[in-house]
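This report refers to the structure that appears directly beneath it.
For this depiction, one protein chain was excluded, whereas all remaining protein chains were kept in their positions.
Right, chain A next:
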Amino acid sequence: MLRRALQLGWSRGLFIRRLGTRRGGSSLDWDGNISEIKKKIQSFLPGGTWNPLYDTSHLPPEQSDVVIVGGGVLGLSVAYWLKKLEKIQGGIRVLVVERDHTYSQASTGLSVGGIRQQFSLPENIQLSLFSVSFLRNINEHLAVVDAPPLDLQFNPSGYLFLASEKGAAIMESNVKVQRQEGAKVCLMSPEQLRNKFPWINTEGVALASYGLEDEGWFDPWCLLQGLRRKVQSMGVLFCQGEVTRFTSSSDRMKTASEKEVILKRIHEVHVKMDNSLEYQPVECAIVINAAGAWSGQIAELAGIGKGLPGTLQGTKLPVEPRKRYVYLWHCPQGPGLEAPLVIDSSGAYFRREGLGNNYLGGRSPTEEEEPDPGNLEVDHDFFQDKVWPPLAQRVPAFETLKVRRAWAGYYDYNTFDQNGVVGPHPLVVNMYFATGFSGHGLQQAPGVGRAVAEMVLEGHFQTINLNPFLFSRFYLGEKIQEQNII
């Protein structure tokens, strides 16, 4: 009887204890305990500066299969698709290295957040269409159990491109390509334009193209946070730090035509911690360069472009930061709720922001007046001289307006042909690019992420053929020009 009672007590105790998994473990006074143990070990084994049990929880892991340099929307999208397309769950270890977790200078957060299909290249149109379907079902793709749904704040108001007589023929052929790819774009004459948007002055406009569906603007911050949340729940590791060095090995190889080339392979990425000299070499198999405006520097660290000019070794990644201003103004008599994102034939653009007659806009400077990208200060004279006159000419209501706010952001500007660079480098064999989109990286991020993940996992593009965007075009000199760059 007594034994039974005892056994019962114990067995019940055991049964209940078996249910709970969190017991003891990391108690509140973890650091205190550790320092006590350290002292004890020091007293047993005294010896100079030897420091036992060093806490390395803030450092990135020593090994990772894939290291993604840059935790912006492109980097996170690559991480997402890598985890999504991996064959075995948890099969790939992915580390995202981001320099600034506040994203204060990152292009993602500072962008205007537009999405459009009105490009001239079929690849760009396909990328945008893929991204639109991703964003439309964002709460299915980026669903996390127990997390609230994302509110992307998508404004389906469309893009309105205006062309002068000179650009009308190009616009017509572009719209033809866009329609072939499945985008819902219509052409409008100045007459139709006047009827639909009476606030536009159609002087000098020969033709307009207007996106009816799936075009507009959204909240880039929401996409970034949604991706971050999802990627974290999928087991991707994050680290705040800067990539300072790659250790690589090189092999002399001969091509089929008996030409000698040096192939490089990156073995370790040195990640320097924030505000300290401490660094951690991370052993990795693949490095993905998604550092946006600074990806040129990262490529240089890997030895890309260090060779005789004109050879493949000497071909640099032609991506550099370019500063672009965005102004927010108030205009009580401005266009109403129906206003799309208007892109004037001069290159100036604007869109409605919220309901209170506020408008966002800007313009890309010409090559000669390109501002110094060293800081993110705003040049207010640029609005007065270059942005306002064409806009006021196009929309007469904008003659009276008041600039409320302005900011600047970086474009990861591809000086070669203003298009993205996707896929591996031909000589540094395990560095992959996802950069150089010159201002439309945000809207194409979901598609590009998938393309890069497919390239890493399968060795070729599957969903969208992005072969024209490979690095080798810089060496071969094959420009694939995109006409609709804002």
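Quick note on the criterion: a residue touches a chain if its C-beta (ideal position, glycine included) is under 8 Å from a C-beta of that chain, and two chains touch if they have at least 3 such contacts; residues count from 1.
The definition used in the following text is that contacts and distances are computed from a predicted model.
J.: Name the chain not shown, per its UniProt record: "ADP-ribosylation factor-like protein 2", "Coatomer subunit epsilon", "Distal membrane-arm assembly complex protein 2" or "Transport protein particle complex subunit"?
T.: Result for the unshown chain: "Distal membrane-arm assembly complex protein 2".
J.: Who touches the missing chain here, A:Glu140, A:Glu191 or A:Glu367?
T.: The missing chain is touched by A:Glu140.
J.: So one chain is hidden, and I want to know which residue out of A:Gly32, A:Gly182 or A:Gly235 touches that hidden chain in the complete assembly.
T.: A:Gly235
J.: Considering the complete complex, identify which of A:Tyr103, A:Phe119, A:Phe134 or A:Phe154 is in touch with the unshown chain.
T.: Final answer for the missing-chain contact: A:Phe154.
J.: Among A:Ile37, A:Ala169, A:Leu212 or A:Met253, which one is in touch with the chain left out?
T.: Per the contact definition at the top, the residue touching the missing chain is A:Leu212.
J.: Could you list which residues of chain A touch the chain missing from the display?
T.: Output for chain A: 2-3, 5-7, 9-14, 16-23, 25, 136, 140, 143-147, 153-158, 212-214, 216, 229, 232-233, 235, 237, 336-338, 352, 355.
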